[in-house]
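First comes the structure, then the notes that go with it.
One protein chain is absent from this view; the other protein chains keep their places.
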Amino acid sequence: MTPLPTRRGVLAAGAVLLALWAAPALAEKRAFEMTIEDTRINLVEQRGFHTFAFNGQVPGPLIHVVEGDDVEVTVTNMTTLPHTIHWHGMIQRGTWESDGVPDMTQKAIAPGETYTYRFTAVPSGTMWYHCHVNVNEHVAMRGMWGPMIVDPKKPTAVEKEVTKDHILMLSSWASQWADKPGQGGLPGDVFDYFTLNGKAFPDTTPITVKKGDVLRLRFIAAGDAIHSIHLHGHVFEVAFKDGHPLPAPYKADTLLIGPGERYDIIVRADNPGRWMIHDHVDSHTVNGDKPHGGIMTVIEYEGIPKDQPWYHWAHKAPVADFYYEESLKAGKHGLLENPAYKGTPAN
Amino acid sequence: MTPLPTRRGVLAAGAVLLALWAAPALAEKRAFEMTIEDTRINLVEQRGFHTFAFNGQVPGPLIHVVEGDDVEVTVTNMTTLPHTIHWHGMIQRGTWESDGVPDMTQKAIAPGETYTYRFTAVPSGTMWYHCHVNVNEHVAMRGMWGPMIVDPKKPTAVEKEVTKDHILMLSSWASQWADKPGQGGLPGDVFDYFTLNGKAFPDTTPITVKKGDVLRLRFIAAGDAIHSIHLHGHVFEVAFKDGHPLPAPYKADTLLIGPGERYDIIVRADNPGRWMIHDHVDSHTVNGDKPHGGIMTVIEYEGIPKDQPWYHWAHKAPVADFYYEESLKAGKHGLLENPAYKGTPAN
Partner (left out) sequence: MTPLPTRRGVLAAGAVLLALWAAPALAEKRAFEMTIEDTRINLVEQRGFHTFAFNGQVPGPLIHVVEGDDVEVTVTNMTTLPHTIHWHGMIQRGTWESDGVPDMTQKAIAPGETYTYRFTAVPSGTMWYHCHVNVNEHVAMRGMWGPMIVDPKKPTAVEKEVTKDHILMLSSWASQWADKPGQGGLPGDVFDYFTLNGKAFPDTTPITVKKGDVLRLRFIAAGDAIHSIHLHGHVFEVAFKDGHPLPAPYKADTLLIGPGERYDIIVRADNPGRWMIHDHVDSHTVNGDKPHGGIMTVIEYEGIPKDQPWYHWAHKAPVADFYYEESLKAGKHGLLENPAYKGTPAN
């Protein structure tokens, strides 16, 4: 967002104020640099995985821009395999060569090479980016994805109500290939780890709210599984599909989402308590052969005591910005990294 | 429902009649007792399965109440493993400790112990209950689920039209674990049996209708599979999602439903004949390695002769209340068991 308050201080007349509403229409130029790195991350506890990670993190950095911004991303491939970046949801008007598909819109970026993507951020909404080379391995299993949020110039009524914004990227992993980069992601593979922003329970982190909050949960199905997300204690509203406002938002407590889809749901925090949010595909709540893992977390309300002796997360220190909730706050635009997602160099 | 006709006979004045419309708002107190039992059921023919069954039946008893009722369920765990009950869809306003999640909202109910859940039945609609311990085994494969129907205080127009109401719970089973309670439900397992209310074809039972009926079919995906339900001979209306009326009901002949979701569809019985209703995930219509099984049944219209020599179910004796259609009739509230679903004690 352009720095409206400052301008507002300078300007006075009503007619000029009117013009201010159009101010965000002035496209910003956003130039970013990214790397793709052989990176080892931990999905949960000691379960490591060799990924090809954007800026060495999974999920990759948040690209947070405004509708109409001119975006330039210069990518350097520091791995030993070819890659590209597809900006899933961006329509690339007039810039099809920046669509990021190997042998279709560009030659893949060879190891050691650099490539620059340029496009206008249209349309607004919950988008994401990912590699488009050997997607069955690189996207489905090597963590080559990150979120891209394009703020609308004209938010909808419900968007204006939101007090807390969160990104939840879902993925699955086949541990048999954890240490074999360049292989795997084939029919018949057993996917046995399941993550929320790259982590499986109990290494996920609570979502904290206070009564009266209006949560926006932006789900992005980044891996190769279909998920059925269930929220306890609330009826939510399914408000956006693939970034676009639904013409007839509907109520639900369980959300089916398939690879590449995004759904934004609105949760009105009107029911203090402690509430699970998890994949209802039951086999997605295991870590390998151990139950009670995978895609699970908890919404904790302020003021609910956590001192029950049986509460699993009584002494859990929440990880800041785990759902990019800090990075999504108004005015924070740019390419926003997240230390919580950083791995260590592999090889 | 409160016994309106009786009251109506007693009261006279218009002003009082007006008050009657509010009568269902007087919350009933409903107190139930349930057990969890090691129970052997037959999915089809000789294919047995060791379950942990609510009141010794799969699906569990129907909990049929009215919106706003105060519900109390006292559960005794008669198995050798810990369990809980989550009331899927109930928002548990002010009663989060009754939400039934081990280590999150309560300590799991140990073998031999009893636990009491108390909550107000809100919101109305097609809900269900299930264990929340080791869901990948207990829910996905050991039959720990049953339906909960909360009648609305103010039914929608289409609900008032319904003449026959049915519950159809979908589940899948991995026979490799049939006799190994406490194990299974892991990534890579082969699920090879598929059931409708705990039975696979040909051990399901016909849905019988007469021309003019308005059917409500309440689908509950209780297991770990995604189902694609196809009805022959009719275009149905998808009317409710997770118990909630859709703002824009739509027409379809095939319904995709994932774990934990519920969809209520409205079928206008205007086309006499004999019509399949089955999972269009073709591999869900086998029993083990034998085709023509799994999630399949038939809608039979009154007056259609059944004497064709090739009709598979010409001499089939329908099982009463197989779809809880008797139990769902107006005024029948409470915890309603079903002899058709009873198994035999295991161990």
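For clarity, chains are labelled A and B in written order, and residue numbers in each chain start from 1.
The rule we apply is simple: contacts are C-beta pairs under 8 Å (C-beta built on N, C-alpha and C of every residue); 3 or more make two chains touch, one makes a residue touch a chain.
Given the structure is predicted, the values throughout are model-derived calculations rather than measurements.
Chemist: Could you tell which one of A:R40, A:K241 or A:R268 touches the chain left off the display?
Modeler: Answering carefully, the residue with contact to the hidden chain is A:K241.
Chemist: Of the residues B:R40, B:R93, B:R118 or B:H230, which one touches the chain left out of the display?
Modeler: B:H230
Chemist: Which of these, A:N42, A:T105, A:T208 or A:Q308, touches the one chain of the complex that we don't see?
Modeler: Here the residue in touch with the unshown chain is A:T105.
Chemist: At which residues does chain A meet the chain that is not included here?
Modeler: So the residues of chain A touching the unseen chain are 86, 88-89, 91-94, 96-97, 99, 101-107, 123, 132, 134-137, 139-140, 185-189, 221, 224, 226, 241-244, 246-248, 256-262.
Chemist: Mind listing the chain B residues that contact the chain we can't see here?
Modeler: Per the touch rule, chain B residues meeting the hidden chain are 190-192, 226, 228, 230, 232-235, 247-254, 256, 271-276, 280-283, 285-286, 288-289, 291-292, 298, 304, 309-313.
In this text, only the chains that are shown with their structure count from here on.
Chemist: Mind checking the centre-to-centre distance between chain A and chain B? Centres are C-alpha means, answer in whole Å.
Modeler: 35
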